[in-house]
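Note that this complex is displayed minus one protein chain, with the remaining chains in position.
Take a look at chain A:
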Amino acid sequence: MQPSDSDHAPGPASAAASAAKKSSGRKATDEKDKPLPLWQKAFLRDAEFDKNEVADVLHWTRQFAALVLGIAFGLMPVKGIVGVAGGPLLIVITGLSWSRYVDVGEDVMEPKHILMEGTLPAIGTFLLFWVSVYTLVHF
């Protein structure tokens, strides 16, 4: 993750960047001009998101990653510190990758919140599936 240039409140520069994205971004609507469901909008690189939408996408993206990683780690199996550290790290990176893909501005959500949003529940999900699948498959 690249360090943020500044950690202070968003100023005119961020507002201007957001306005520029608004004018150049793709309209997140279908052919009949109805707003797209959030899960479809999440794949659009230039779509605009508000804070709650970013939080929701981060939460569910991390949940999905946690589910997949937990099952995969349980099946392989991955054991020890590699799993304990690797799983949560990959979960965090998944969310960060999405936020970079759609270019979430600091005026929408600060980097530290992007880092934390949905991470703890996702770690719970990851542990649950990792432990359960590991037990059921290998014992």
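Heads up, the rule we're going with is that a residue touches a chain if its C-beta (ideal position, glycine included) is under 8 Å from a C-beta of that chain, and two chains touch if they have at least 3 such contacts; residues count from 1.
By our rule, contacts and distances are computed from a predicted model.
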item: Among "Calcium load-activated calcium channel", "Alanine aminotransferase 2", "Proteasome subunit alpha type" or "FAD-binding PCMH-type domain-containing protein", UniProt-listed name of the chain not shown; value: "Calcium load-activated calcium channel"
item: Selected residue (touches chain absent from view) among A:L38, A:A55 or A:I71; value: A:A55
item: For chain A, the residues touching the chain missing from this view; value: 9-10, 12, 15, 51-52, 54-56, 59-60, 63, 73-74, 77-81, 83-84, 107, 109, 113, 117, 120-121, 123-125, 127-128, 130-132, 134-136, 138-139
